[in-house]
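Only one protein chain is missing from this complex, and each of the others stays in its spot.
Each chain carries a letter (A and B) given by its place in the written order, and its residues are counted from 1.
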Amino acid sequence: MEQPIAAGRAAPVRFRGLASSRPLNALLLLIVVVVALLLLTRVWGRGPGYFAQILVYGFANGSIYALIAIGYTMVYGIIELINFAHGDVFTLGGFVALALLPMFGVTESQRDTPGVILPLLATLVISMLFCGVVNVLIERIAYRPLRHAPRLAPLITAVGMSFVLEGIMFLWRGPFFLHFPDLLPSARISIGPETSVGVKELTVFAIAIVLTVVLSLFIERTKLGKAMRATAQDRDAAQLMGIDINTTIALTFFIGAALAGAGGMIFGLYFNSLSFDLGFSAGLFAFTAAVFGGIGNIYGAAIGGLVIGMVQSFSDGYFDSTWTQVVIFAVLILVLVFRPTGILGMRVPEK
Amino acid sequence: MTVIGGLRRLWETDPRRDPTTLTYTLLAIGAVVVPLLAAATGGGYLVGQIADAGVFVLLAIGLNVVVGFAGLLDLGYAAFFAIGAYMYAELASPYLEAMGIHGGIHLPFWILLFVGMFVAAGFGALLGAPTLRLRGDYLAIVTLGFGEIVPRVVRNLGTLTNGVNGISAVDPPEVPAWISGPWSGDPFKIVTDLKVTDAVGYYLIMVVLVTVCVVLVNNLYRSRIGRAWMAVREDEVAAAAMGVNTVRIKLLAFAIGASLSGFGGAFYASKLAYVSPGNFSFLVSVTILVMVVLGGMGNIPGVIVGSLVIYYILYNFLPDLPGHLTDMANAFGFSGLLQQSGDWPGLAEEASRLKFLVFGSILVATMLLRPQGLMPSRVREQELQKGTHEDTTIEDVGAATGAE
Partner (left out) sequence: MNAAPETILGIDHVTKRFGGLVAVDDVSFDVPRGKVFALIGPNGAGKTTLFNGITGLFPPTSGRVLFEGTDIAGVRPHQVAAMGIARTFQNIRLFEYMTAFDNVRLGRHCRTHAALHQALFKTRGERAEEKAIEQRAMELLRFVGIERFAHTFARNLPYGSQRRLEIARALATDPRLLLLDEPAAGFTPQEKVELMALVRKIIGLGITVFLIEHDMRVVMNVSEHIVVLDHGEKIAEGSPAEVRADARVIEAYLGKSA
């Protein structure tokens, strides 16, 4: 092997940067404009009262998506894993609440009496804690052992855990739609000829706001919150600074799941219906919301949740509700493809 | 390691200890024996079922290219399956009569197989091209969304796809030449342009298609393209620095996976003579993923075995389980368990609900306990390595020396 390696000859290289996405962007703009025009004509046709009513429903839907999206974004922010089981933890919250309410002796007949307030709050807290613990266990069993494995591995176990949770709920209550007692106040406040805001909607919205604000305060003001932010920024550096990574990640899973659990119970209270596979699409919509708001950004997730809720209620209200899921999934794909860093663009995902 | 060199090496290593050869041999023997056995016992049903399983084998081999070779998670694989199946159903059935085309369109089976393949690949490329530039796990979500969109669009497009009712009376496969004989109750003769409608016919076509796909995918696996896939899976940055156009190579894997799915879809439609949106749900995508993961990502014979095992569990074991459990409970005096009480729906009902839990558990347990899957995929290389370099310890020397 005297001269095995000759210096290579220059290969012809075509200089083509990242294929220009300009036509794609134009296409996106076109889609947005067409949809907006279509929507405008329909909104015009149905009048302002109807519009306001759709807006109100959008806020209620959106609050629930926001609660799920926050947990998604927190977990993704800290370990860069799409926790597919998160949507099912949300369903679990509803299921647990549904099981707890009879234990507190609450029945639908007690609606609009002050006696339901305390049991409802207790149920909310217990569901949140329960979901938190379940999610911590999921992390411990299915994700932590794979933290240094190739990325594909925890992603697959996440899909698996989602199925395990759905499977457990399926075994527990079967494939049916379950009736969730209608316990939120029935009063409605009329704010126009065609528009009314239920105390129901206000409650949902209020709980979502309170939980989001408490959470942000926790993350901004407390030492544990600081540890979470540090871990999300740079896990190794945080560890060197003496932060217990495992505890911090577990805490993130706990809080995220507690919010999702609350969302599940609120969903039940608001829509009065649950099924074991609810979390699949709800989780996906919430993930869309999280990406929309810039993954890792809690306020972004909350806003993204509201946006998705609005998309849903406008699609239901002005178009055909059978197309709503298609619309949201299309939004999901468009957001991921065109704005993978979110509309707020707070965190840029890097490889 | 040319083909001949590889074969010789295979021959030299004791084939009984080489799981890849062993599996292929067993599968080949099984492929011949099963229909004979079934014919002898008059069980055309079993043969038909194995032909169905073959569709899943085909799909699993395709998904294996995406997940196993290139390391990309595709959670909407059933969408391409649906595209292939509907492509076939529209172009080979009387249905388009509803659109004003007299008698519908009846294009030949063998042409439509490839049409389904290319159309699915086109959709794959369209979806993958913008997505594959993003980080890997976004692909999982985008494909998941696409997998949800396709069946819903099909369901909502009432006139074009007949909505939730699906398209029926789809043409069966047609072969240009066929030998009939005593096995089908006819005298020996060569039949031309035969429409295949019996189970054995489907089975034979399936075996041919699967064999061709296995050979072709194996060829790819052992080419520069296959190596580039693995390199991208292992370390994308290093692969790019070594001259691999990572986006293009990932797109290729994604499109090839989609094309096999479309191919399988077309065959499936012809076999079932019927397509409906319900056949292509997320559960189908996950079923195929479970097959690939259980069989061992990247390991073709493993994936074939994995898909047969899962097919058996899904379509035989689980459906029969409630009956077996009822018998057992009655036999051992636990018939009380069969009664419904409160939240307990009865043992038989509970058993029929196991599917989700079984799938989830397989995914989690395989990834945690045996990420290489059922089959020992690397054994052959390890054995070769031990055989030629007995002095080499395979301890993780790098860790001991302390890099970085």
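Miscellaneous remarks
Keep this in mind: a residue touches a chain if its C-beta (ideal position, glycine included) is under 8 Å from a C-beta of that chain, and two chains touch if they have at least 3 such contacts.
Predicted model only: the values in this text are computed from it and were never measured.
Touching the chain that is not shown, out of B:Ile225, B:Leu283 or B:Ala329: B:Ile225 (per the contact rule at the top). Of the listed positions B:Leu113, B:Val170 or B:Val244, the one in contact with the omitted chain in the full complex is B:Val244.
Note on the undisplayed chain: of the listed residues B:Leu252, B:Leu272 or B:Ala351, the one touching it is B:Leu252. Mapped onto chain B, the footprint of the missing chain covers residues 1-3, 216, 219-220, 223-228, 230-231, 234-235, 237-246, 252, 378, 381, 384-385, 388-389, 392, 394-398, 400-404.
The rule is simple: only the chains that are shown with their structure count from here on.
Only residues 67, 71, 73, 75, 127, 129-131, 133-138, 140-142, 144-146, 148-149, 152-153, 155-156, 233-234, 236-237, 282, 286, 289, 293, 297, 343, 345, 349-350, 353-364, 367-368, 371 of chain B touch chain A when the two sit together in their complex.
Within the complex formed with chain B, the residues of chain A that make contact are 18-19, 21, 24, 80-82, 141-142, 145-146, 149-157, 159-168, 170-175, 280-281, 284, 287-288, 291, 320, 322-323, 325-326, 329-330, 332-333, 336-338, 340, 349, 351.
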